[in-house]
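The structure follows.
With one protein chain withheld, the remaining protein chains of the complex are depicted in position.
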Amino acid sequence: MASPDIHEPAMSSQVEGASDYIPVGTESQWQLIRRRFRRHRLAVASLWVIALFLLVAIFAEFLSTNDPHDVQARYTYAPPQRLHFIDVQEDSGWRIQPHVFGYKVEVEPEALRRVFKIDEEKKIYVRFFVEGHDYNLFGLIPMNRHLIGTENPRDPLFLLGSDRLGRDVLSRLIYGTRISLSVGVIGVILSLVLGVVIGGLAGFYGGFFDAATQRTIEFLRSLPSIPLWMGLAAAMPPSWSALQVYFAITIILSLLGWTELARVVRGRFLALKGEDYVSAAIYDGASNLRVVLRHMVPAFTSHIITAASLAVPGMILAETALSFLGLGLQAPVISWGVLLQEAQNVRVLATAPWLLAPGAAIVIAVLAMNFVGDGLRDAADPYNNT
Amino acid sequence: MGFQKGGHKMSVGKTAVLVAALTAATCGQTAIAQDYSQAPDFQAQVDAGELPPLADRLPEPPLVLEPLEEVGKYGGTWRSALKGTFDNGWIRRTVAYQPLLAFDYNWAKVVPNIAESYEANEDATEYTFHLRKGHKWSDGEPFTAEDLAFALNDIMKNPDYSGEKAQGFDWANMTGEAIDDVTFKITLEKPDGLLLQQIASVNGPFFVQAPKHYCSQFVPTYNENAEQVAKDRGFDSWSQAIERVCFTNFTDEKRPTLNAWRQLTPYDGINQLIEFERNPYFFKVDPEGQQLPYIDRVTMVQSENVEDILLKVINGEVDFSNRHFATVTNKPVIYDGQEAGNYHLVSTIDARMNTGVLQFNLTHEDPAKRELYQNHDFRAALSMGIDRQEIVDVIYAGQGEPYQAAPRPESEFYNEELAKQYTEYDPDKANEMLDAMGLDQRNGDGIRLDKNGNPIRIQLYTPSDQVELNDIAQLIVGYWSDLGIDLDQRNVERSFVYETFQSNKHDLHMWWGDGGLGDAILDPRYYFPMNNESAFAYKWAQWFINPEGAGAEEPSDAAKKQIELYRELKASADPEKQAELFSQIIDIAQDEFWVIGTVLPAEGYAVAKNNLGNVPEAQPYAWIYPQPGPMGTSQFFFKD
Partner (left out) sequence: MTAYILRRLVAIVLTLLALSVVVFVVIQLPPGDFVTSYIARISGSGESIDQATIDALRAQYRLDDPVIVQYWAWLKGMLVGDFGFSFEMKRPVSEIFASRIGNSLAVEMLAVIVMWSVAIPIGIYSAVYQYSIGDYFATIIGFLGLALPNFLFALVLMYISYVWFGVTITGLYSPEYMNAHWSLAKFLDFCSHVWAPVLVISTAGSAQLIRVLRANLLDELNKPYVLTARAKGLKKSKVILRYPARVAMNPLISVVGWVLPTVISSSFVTAIVLNLPTLSPILLRALLSQDMYLAGALILFMGFLTMMGTLISDILLAWVDPRIRLGMAGAN
């Protein structure tokens, strides 16, 4: 991206900015942004958090300790096991060896539940790179190694507890991360394409097209989003496969999400059209396409990225809201929304709060993305030189 | 169901009090007043001249209700909750179960209720009901046989009436006649030996829900401005006015009633609290002559979600209920909350015989699928491929037993062979059977190919609001994939499930196993194709309903035999013969193995506050028998 062409706008913004900050040599716009971004420490920290989430999403199979669909009849609503590192031997020696303790399980027929007690007699050693359930890494490379796991695959390992069917919450959370993040990212990319194309055209050409776009945007923004999602989501043929539903939900979310981006883009286009350097390019005989791509788009890429990064958490939250209403993705697909939908009852709050772990994941991810978006915005704002 | 044989005249009163009352009645009304007593607030109103004396309000004879445990005392409010605007079922179960004849507590026989006695002829074509003299609506107007004839002839049988009707009655077949004020006769063109049970069922009270003096204003036969009256009240048509006001919908608090409590606020979806207060004209007394009900008021909070209701329960804000919240999932929470909430759990006997009945579509439009699903061995093999014990362990914490769709062990129609056949988990044998059927070819994913070479893929839609059904289905997906069968299960909106199978577009349908106890004979939907819920052979069921009707198709010989037997059963007034015929139907169901069952539900539960008296223990739970209604909810009372 850092091509020499964008020096022009960057320079002009600096001149206008009347700053207390004197450039030495020439820094590209991106270097400037990076420099300013670093001052928002919360945003920097958040960036690392997001990177972590992305890694989890990419290596979900490798990181998960259990098969997320595997039902373990004896371990329904098992509480989380604590991971111990120091292994005290019977002869009172010790060594560093991660392990968890097994469960003693009793059934209370009156209360219709299993009661779990930690069984300190039964040590289950946790090993690295153990063999477990089969998967294809990146959908291609067949593997069965996992980062951690038990020596004996039949031993229970529930680091975040298990759900009502005895499935491992941690592994489900890890798989859910992939689906939920990708809904957000793909949805935003779709909105971005729509928003940039439509907003750009409206801003560049103006006139009737602009007016029509404006009315459409106003119209879409006046729609109460949740009922509309509901209507569209309910209209999806139930015979669709999980993948189709996934894309349909993403498209529904982005269909209603592009308006904000289009508004930003149009606004920037209108503003830039009046800039001297754009006029200069036009008088210079540059084609429309060239003016737009070479001279205008680079000038507000940072704004687009900001708007987009702020839209991702919105998409993720929207996915959970749809799932809450029973209209989003459905089991057996695992997303944060699906996991939370299964957990949103008093039984879980009262007896199995570990099932709310996806809620924590959502809060952290959404906060981090918002802070990164804010950091970017602060950094990209040419007037903001504090 | 062995209720008293038709033709035998039954009477109610056996207690000394009642006998005394009856003899006293001949001496004049004033004498009775000394034998009966009433709630203090009514006494005060009578003393102030605002209310007629009790003797003028009670019919003769009143019904003497023997309490479950003890005679109670007046006072208190019974609190419970409704879900959404469409939960009139709970009102029908609690406040409004006052049919002409009622089921007894054990669901063993039909006993008089509003009617003091009844007679039936041998052919089961004429039924005569004797009402109580001086019985009055809650507004003090007399209740007579005219009211019954009005509800039957002028509403249900009215060809212009387009609203909801009571289920399970054949309207064209029945005509009502008011012989005199206290004698009502139903004449049938075709015999119906199940009519009395139908009247005692949850569908029966329609007879007393349309007081003629109030509801005739909406009926054009009686009021030429009926349509206008309906419009003025905000209804679309007179039919709709009747459906909302004079049927089972409780949207008009002014409608007079015979129930123990009369309504104060309408259940219209707008009010959040539906209130009822004691009916001064209620026709039941306790053995000591106290007019029932004991409890002053009944209140129901309208809530939008079950979690909210559950919180109210564990916070002690519900006095007696099991509506919506009493699920397997919620039991641990409710169990733990007993001490803090000052309530306890009482058991109920679930009349359902299965937590999930799998119904392959035997009348599938696709001939290949139809042939496959109709294959007895195919269904048997898939049944043996289900690890029911694991389902019990995972979903029901070990409570429940593997069971097919068959009458419950408590039922007189229990058939062990039907209940237990093919419930043994044996995937190897199941695989062998499937191989032997010629389904031994598999595709790359290990899915068996049918005779046309297509992989066997079965689509199953389960309603997303039924968590346990979905969980069972998900487990079955795993079991069947071990057999090389691709079960594609989806959670969808419940209405879509119905849309699918009621247009015969389903491969497999799954629903609760109704019809395990006394409802087996009235609603044998899983034993042979007989109503819209018989999803295993929807088209055959249509044939049973009407051979000429849309979508009807001639059933297989076995199903036809069952249908004939059931017709014969309905034509008989003799309960023993009915039972004998029904056993034959069950035997055929065993041979045919129409549907695949999963797990027999363990006992259910209800929540009762610790200071509530006469709480029913181990009461059957069903819809036809609208628990807790048949216990006589007017006997609930609060201890000190």
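For clarity, chains are labelled A and B in written order, and residue numbers in each chain start from 1.
The criterion applied here is as follows: a residue touches a chain if its C-beta (ideal position, glycine included) is under 8 Å from a C-beta of that chain, and two chains touch if they have at least 3 such contacts.
Since the structure is predicted, the reported quantities are computational estimates derived from the model, not experimental observations.
Among the displayed chains, contact with the absent chain in the complete complex occurs for A, B. Across A:35, A:117 or A:221, the single residue that touches the chain missing here is A:221. Within the full complex, the residue among B:53, B:89 or B:455 touching the omitted chain is B:89. Checked against the hidden chain, the listed residues B:60, B:387, B:514 or B:592 yield one contact partner: B:514. Touch with the chain omitted from the figure is made, among B:145, B:311 or B:405, by B:311. Residue-level contact of chain A with the missing chain is found at 39-42, 215, 218-219, 221-228, 230-232, 234-235, 237, 313, 317, 320-321, 324-325, 340, 344-346, 349-350, 356, 359, 362-364, 366-367, 370-371, 374, 377-378, 381, 383-386. Residues touching the missing chain, restricted to chain B, are 79, 84-86, 89, 162-165, 167, 234-237, 239-240, 243-244, 249, 251, 265, 268-273, 275, 299, 301, 303-305, 307-308, 311-312, 314-315, 317, 340, 352, 463, 493-499, 502, 511-512, 514, 519, 523, 525, 531-533, 542, 545-546, 549-550, 622-624 (touch as defined at the top).
We take it that only the chains that are shown with their structure count from here on.
Here the spacing of chain A and chain B, counted between their Cα centres, is 48 Å. Remark: chain B residues 307, 310-311, 314, 328-333, 335-336, 390, 393-399, 459, 461, 464-465, 470-471, 474-475, 477-478, 490-493, 496, 602 touch chain A in the complex.
Residues of chain A that touch chain B in their complex: 71, 73-74, 76, 107-114, 164-166, 234, 238-239, 326, 330-332, 344-347, 350-351.
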